[in-house]
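Left out: one protein chain. Kept in place: all the others.
We call the chains A, B and C, going by the order they appear; numbering starts again at 1 in every chain.
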């Protein structure tokens, strides 16, 4: 008998007998000519065998606990407080499903309500939904929402947005006949305002920017916002939520929708997923937003309680007229973010952000001083920056790997014109020693 | 402020004010001349720093996940089902303390009641206590109990008992003026019955044997029992609880007290601790046994419930007249054993025991066939056996370690007369490939 | 103990739940580094809580939740099976959680191997030829699959094919996904036997039809007997067949969508393959396609050359990316573990046992509740509380009454075509004992409906929270407490 199928032969027989069937009746609606013989999947593994197998495979990976990580480009090696895994390992959280029965789901509901609050606090927006799959899909959904609201189908997206996000936005847009155009970077590494102005028109439904952008640079959101709103489009801003500990939030600078990826809020790298998409907007636009929302209410006895609300936006009620098709979301990742923000708290996230900021600038200066790198963008950055490496970046990274360092992102892999552009992230986990060692290694060997 | 001390200055001041003290009053009873200046302990670590520090230290260990383990000698590399850590990580279990308040401790109490039942089932005894520190201390306590009951102070212990247990028994006995003598092995690796008979007398209070013994050999418990009881002493048998899946339990063969170490029941190696001591005896002797006992009762409304009972044996009531000084015990390890026995269940532990048995005999035969080892004992063994290695055992183990194998136990380290004696354990985790590889390596290189 | 506080109400100025290293590089002025204008004016009002109190807060919240390990969770369509603990352990191994998606291929061979092997198993289970693990959930898989359907027609220059037929029993995500790809949704009625009406289907067909989306077994738990005929009809009309794999727990090792004639499939790893539901997610919704659609799959695709796995981005017919990176890896990993643990025989046993459990419950309840379709079911079934209406009791009331008995209620009011629907999916991980007791309770409630309907209508009566004012919540939404947090 299988440990996950608690039924002995006797019980099987009794059950069949009781309802008057035999084994052949079980699948009687499945025509014999579409029956399969047997699966080709290997035979079952015991736990011992599974562990042996998986450990062997696992050893083929190198991890950022073995490597000193300077790689970012959208996914960052931030510190994850130990309480998070402890809490999300409680079965009441991770084995439950969407809170359809609020009376026995107040744990999830309240945690998500608190999450919605904390993300609003960070982004400076009025309403946040309960989660999206990731930053890229959240952006694509934001584009849909903005265009629907404006009833326009032209979209402008900055070239400084993360390339994967740009791709996802384009994929989503393509099948809804959206016309998606990119606008350029300027020499400072931010949005080229002139290019934006030349491309925007009153047919534009949405403009999408990211700040800090893919190259690490902080955009001038309010200036862009003025231009966007003058043209009656909505401004969608993609943010790094950790940066908002110290940067003025997009919500205060004119964003109509703020989205982003919450991986940095306590989520592991996980080879790219699951991460967390967050989605924030204004009260005005609330009833058009995608995704589940938790709202406050009371129970019959007057006790404060929480419930999924404004569900008439959603697929299970509105079907083809829903604001989105999303059903399962990334609730557990939102819970993680919630625990992260609670644990770090008001002061902690400022401290984290400042550590990243200080260390990134320390490394920036050191690298420039080696003469192997030169600056390419002049604007302000937060925890990540782009330099131009004068030699072969691929070789550099191979060399670093041999020295247990995970080097930066080679921008030319994705934008061949940006030859030598090297994107480096520095989080609070990097020590001065890590950075000095990194730089010494390079200078000694190149 | 410290993350584990939730008190800001304002709160500290308010609290002092409220009760009318200032900081100097806090320790006013501590005379100034016994005050210390400051501790020499290093400054505080953040989680990041702690993890860096501990990971560096951790890497100085080799583990039995890196090495193929043939080492046993009292601590065994058995498989630990994954549910165990999941369950014992629930804070309700691991952060609670002794069940002094039964109304809110039924989880621990019932789990331990079930543990007591399962250990009785295994050992064939009538009563089991809620746990002891380890097998060795359980044995020492058993000796005390037996001698007290018999009002005698002579103790005989077999040389085939685990040497650490012998030592602990001697240490405990020494300060209670017990006269502890050892009796010999015979050529078959078991108790030398003649030697026992020659040493035992009606002054003997307790006889202590182990089966399977330190050398892996199964003792003839009923024969020994006859001799012991003829001399009006109590027989204490130390057992490997896993072996009792297929071996007739000591309880059915005449043991008055059965003790042992429950590490094998789902507990990690932990570099030697914490493991689990279990202690079983008969109803007749129950009121003299050491340690906590959980008993069944009812609550006011008639609901079945459990409670710590027959506490008049214990130190917190009887103080110097208590049956033992034990207070904190190894409850969580008993919970682990309980989960282990539940998960493996009636059939599973037989399957485990049989796998060990079969594989141990497979390796035994292989090793003999290499001509590098020769048999030393003729009696039956379970999962561990002793051979005589004809060359230098230390070198053998060093060589094996280089090949990621953790070799057997060198008996001569502790009993210099047993030159070359090599104690090998084979658990269900070892594959035929592991064993073939082990033997091939040796034959090819020695 | 105060049990009903928001974390913001626990927060105390200066309390800390974290520790961070001191800054070990020379500190520069933030003003200068970031520019004054960029600086945040008012700090975000996040809570300030010591670690002890963070943990207690969430432990307390968790105790207000119900998980699969709490008890029976027969939430239809969601396959709330047991989530194996070994998979949780493995998914947390450093070697899997701490890998960056942009590490070079040679340093992530382990991840790629897991993914590639999982793809292989999913192919086998579905009868599809190629897999993409990228989609993050079932609905996301639908979206991706429908993009492929559309791209297929676009490439074939059949731009007029902009309608998708979807049965009225379908899950809401199906029409919603179709809309998000710009398809018009044509609803197809379910007939009295709970099956598709083939004649009606035929009547809908013309050259504007892009395809049919089908869940089989359907959300009624009924297997579409005529599936092969249906697929022929659609294919002959130039359409494609999309398989919503949410109900795959019914058919593993018995049949597969490939044999049924489907072209595109999505899987729900968080249903069939035991990955935990996480309180609502994350899930994972891989898709599979037949050979002729392979070129449309999202980039990248995992390939293998000389025993080295790599990510192939050079695919000019691909629809593009639907998500950053490669999918929800840690869920894929759990599914891998599950499939390997069950093995080929075990997976078949899963479906057999799941189907038996559902039929057993349905049969034993049929004298007490209305069963809308008088035929055997697959892994789930829908009952109707319409006979209880005369006592003033609704499906909602019955669901709430189940809370009093310690059960998670079935899915309510879905599928929409069954009046007062309660959709019950026991899964295979439940024992006869559990199921028998659930049946007893359901019968007891049926009797209560007659004899003491008030106790059902006022339920839950024994839970910590009673019925909520859901209407009020939607009318005047309070979606966060920003306004009532003090700074």
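Keep in mind that, in the parts below, a contact is a pair of C-beta atoms (placed from the backbone, for glycine too) under 8 Å apart; a residue touches a chain by one contact, two chains touch by 3 or more.
As the structure is a prediction and not an experimental result, all values here were calculated from the model.
Set against the missing chain, the residues C:64, C:85 or C:379 yield one that touches it, C:85. From the options B:144, B:192, B:210 or B:258, the residue with contact to the chain not on display is B:144. Within the complete assembly, B:305 is the residue of B:305, B:424 or B:442 that touches the hidden chain. Touching residues on chain C toward the chain that is not drawn are 1-3, 10, 12, 15, 19, 50-53, 55-56, 59-60, 63, 69-72, 82, 84-85, 341, 405-407, 429-434, 437. By the touch rule set out above, chain A reaches the unshown chain at residues 1-6, 8-11, 44-49, 82-83, 85-86, 91.
Here is the rule we use: only the chains that are shown with their structure count from here on.
Farthest from chain C in terms of Cα centroid separation is B. Chain geometry summary: the mean Cα position of chain A and that of chain B are 48 Å apart. In whole angstrom, the spacing between the mean C-alpha positions of chain B and chain C is 46. Counting partners per residue, chain A has 47, 55, 65, 79, 81, 86, 89-90, 428 as the residues that reach two or more other chains.
Shared interface positions of chain C, i.e. residues touching 2 or more other chains, are given as 14-18, 20-21, 49, 51, 55, 59, 84, 86, 88.
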